[in-house]
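Have a look at the structure that comes next, please.
Shown here: the complex without one of its protein chains, the others still in place.
A and B label the chains in the order they appear, each numbered from 1.
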Amino acid sequence: MDRKWNLMSFAVVLGLSEVAILILFGIFVDYGWDGTPVSLRGQFLHDSHGNPNYRGPGTSAQELSQSRVSIPDSYSMFQDVHVMIFIGFGFLMTFMRRYGYGGVGFNFILASLVTQWSILMRGFFEMPENHYRIRLDMNKIIAAEFSAGTILISLGVVLGKLSPVQYVIMVVVETVLAMVNEYIVLYLYGAVDVGGTITIHLFGAYFGLALARTIHRREWSTDMFNDLKYGTHYNDLFSMCGTVFLFMFWPSFNAALAVGDSRYRAIFNTYLAISSSVIGGFVTCWIVKNGKFTMDIVQNGTLSGGVIVGSVCTLYLYPWGSILCGLMAGVISSLGFHYVTPFLDRRWGIHDTCGVHNLHAMPALFGTFISAIVAACATPEVYGSSYFLLFPNFAPSNTSQDYFALKQIYPDLLPGSGRTPTGQAANQLASLITTIGIGLIGGVLTGAVSLR
Amino acid sequence: MDRKWNLMSFAVVLGLSEVAILILFGIFVDYGWDGTPVSLRGQFLHDSHGNPNYRGPGTSAQELSQSRVSIPDSYSMFQDVHVMIFIGFGFLMTFMRRYGYGGVGFNFILASLVTQWSILMRGFFEMPENHYRIRLDMNKIIAAEFSAGTILISLGVVLGKLSPVQYVIMVVVETVLAMVNEYIVLYLYGAVDVGGTITIHLFGAYFGLALARTIHRREWSTDMFNDLKYGTHYNDLFSMCGTVFLFMFWPSFNAALAVGDSRYRAIFNTYLAISSSVIGGFVTCWIVKNGKFTMDIVQNGTLSGGVIVGSVCTLYLYPWGSILCGLMAGVISSLGFHYVTPFLDRRWGIHDTCGVHNLHAMPALFGTFISAIVAACATPEVYGSSYFLLFPNFAPSNTSQDYFALKQIYPDLLPGSGRTPTGQAANQLASLITTIGIGLIGGVLTGAVSLR
Partner (left out) sequence: MDRKWNLMSFAVVLGLSEVAILILFGIFVDYGWDGTPVSLRGQFLHDSHGNPNYRGPGTSAQELSQSRVSIPDSYSMFQDVHVMIFIGFGFLMTFMRRYGYGGVGFNFILASLVTQWSILMRGFFEMPENHYRIRLDMNKIIAAEFSAGTILISLGVVLGKLSPVQYVIMVVVETVLAMVNEYIVLYLYGAVDVGGTITIHLFGAYFGLALARTIHRREWSTDMFNDLKYGTHYNDLFSMCGTVFLFMFWPSFNAALAVGDSRYRAIFNTYLAISSSVIGGFVTCWIVKNGKFTMDIVQNGTLSGGVIVGSVCTLYLYPWGSILCGLMAGVISSLGFHYVTPFLDRRWGIHDTCGVHNLHAMPALFGTFISAIVAACATPEVYGSSYFLLFPNFAPSNTSQDYFALKQIYPDLLPGSGRTPTGQAANQLASLITTIGIGLIGGVLTGAVSLR
């Protein structure tokens, strides 16, 4: 009976989660602007809750027929991100023979669960702006994929250490905490973080590391455990397939939610940063391994360039700045794999299955500092008409004289809080501390629950 | 001599088919509106055959310079569908060691042949509207990929059972029948079926099953035959790669030919349905297999959500409805694999190599019923300005008073047949019966020819 329950608990918990999601979708979720027939879009215009999309009753017929988050603009990037989550993350884990097929399978189930669950959770935070409904649009499902990314990063730390039912519980809890953290960082602090360096990589990594520390068992550090996990030539090729898809589509990840000219910068900066981190990662691996490549180091080095520019990619980092960031990330991350991972395991009792500390935590830490520096250097001369679009808090408050003067030039300008560039830098750092804090506490608590 | 002919017949038949296609393309096929220089597009406007694209001689220079099926709107979805057909279907079949590489190879040849052949066959039905020419545009090549999908579904049933030359004959014959069925279902019955639940999944599955029944041989049911077909860990990973690409790009498949707001609903509904069918499929598999995943069941369960909403995805299924459909499809399909496939084999003499009955036939059957129900519930209040766009037959005929009243509101309204929602439901069911009928008869006849 007990063994039967252990076996079946996974199916029961997973099935019940899905039924709960079904019920909550029935109560709260509806199609958004783009999925609503043109003649019925008027419902979105009766708004008294400060909806930023509100255009007032004077909206013309032509405006009604236009898309807000259009398929040509966002669909192909959405699909790229989708591939990163399901193929990229999934096959990245196949370098370990023991977890190969299971890794892909669990990646598949858990990501499917998170995307649905996070549409609800994120939607709850945005409900006051949306007539207390959750409205589906392209940005919502892109953001849902981002949440799946957060959770899969944590999964990378604890892969092979939890029971199936524990994975499901971890996923459900972490999604809630990730949404709380995202709300604080993006809405309360107004941090610049379009590619999720802070809300995705930093959060996911520290949550996972804290969880791994809490549930640590001595046998994971033995050679037997770790030797078994490495696979053959074919495992490496499957893993390379995941790595390369992540590499290729990272510009889409960082640019998917950016708009206007900053979206192009996000593409160019990420493209250059991740190409350079390939070089940085391979060179460092070659040196520390005395003229050889090893799969795990290569993967870490090559991808870290996408992580480090996640916050800063929409800003004026300049092409050379992207290359420098990428190169640094590749070097740091490869060194981290060679020196820091074994150290964390031996000294701190943190066993990190896929090396998440190197690929996500360290580059994200550096990337957040860089975002603070670049934000602190922002001037209206450099950013021109995008100054208040990229940093909406820099706009003066609507009680000030300046606001009305600026409104003459930029008719669409929304009032901000008159924040200075240094103030923005401080908020980037506050986001960093908050994210690490919530991540660590969340990970420890989830671990404590799992151990019972 | 005879052995030599047997070997070479495949090359001869395939080569001759391609030469025939070359000649027919030379006689009939030309570039369409978008591939024609702006100053020469006037030729498309001299029209006296009821061409729906006809805009009359008053067309302005600006209208001439605009695309009709533009690259930003349709190209990335076309490529997603392309990946589903060539990578998705191809690698899905690699879970069987025996057919692994051959499966991918035959998939590649046959899909290439069908896309070209179906451009001709579908084009013939549309020639009267196009000055007796076949005109290439993006929608034509998307539809060609859909036809390849139909044929590859049938291939899934009979994989490993025909000789190479028999595959080519099957493909050539089935494409013609699929086009006849599509013409009846979409043009004569006016069924709602943008994702091909009826014309692709139902037709392809029943054609293949009837063919398999006709050519059945006892030795296929032996354990020896079936045990041999399963592969290693690596085969499973390749197969998973195909599965995940099908999973990811299914929203593109269902939305590729939809337009306007219904296209967004197609994306959201398919995205939710297929994510839920992953959960439904895995849970069911875990239960019936006593706490294990098996590749074949997982594949069936996970993908069935895309099949079940193929007809209904553009309609107001609502997000919760999509999740419910997907969950049902995942459960039905996994149960089908565990219980129905062996039953079909033993009792009915239908050996179904890839389990097409579960992944395509059953979810498509349910999906068609659901489409009838949802269509029967359609009201102008819910669909607003999209009511007559989604259901063109609901428009009054141009002899009625209503038509001219409505024309005041919707200047682009084309006359319909005044069909009621219940009438639409009846036509969905008629399409189901017709499709199964043509599929079964076609499969039996093709099988009878193959046996000679």
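FYI, contacts are C-beta pairs under 8 Å (C-beta built on N, C-alpha and C of every residue); 3 or more make two chains touch, one makes a residue touch a chain.
In this text the structure is predicted, and so the values were computed from the model without any measurement.
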Considering the complete complex, of A:276, A:371 or A:424, the missing chain is touched by A:276
Considering the complete complex, of A:22, A:64 or A:77, the missing chain is touched by A:77
Given B:136, B:215 or B:257, the residue that touches the chain left out of view is B:136
Given A:94, A:254, A:302 or A:450, the residue that touches the chain left out of view is A:302
Full-complex touch with the removed chain, picking from B:7, B:414 or B:449, is B:7
The missing chain sits against chain B at residues 7-8, 10-11, 14-15, 17-18, 21-23, 25-26, 29-31, 34-40, 71-72, 75-76, 79, 82-83, 86-87, 90-91, 94, 97, 100-102, 104-105, 108-109, 112-113, 115-116, 136-138, 141, 234, 238, 241
Contacts from chain A to the absent chain lie at residues 70, 72-73, 76-77, 80, 233-234, 236-237, 240-241, 244-245, 247-249, 252, 260-261, 263-265, 267-268, 271-272, 275-276, 278-280, 282-283, 286-287, 290-291, 293, 298, 302, 318-320, 323-324, 327, 383-387
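Keep this in mind: only the chains that are shown with their structure count from here on.
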Rounded to the nearest Å, the gap between Cα centres of chain A and chain B is 35
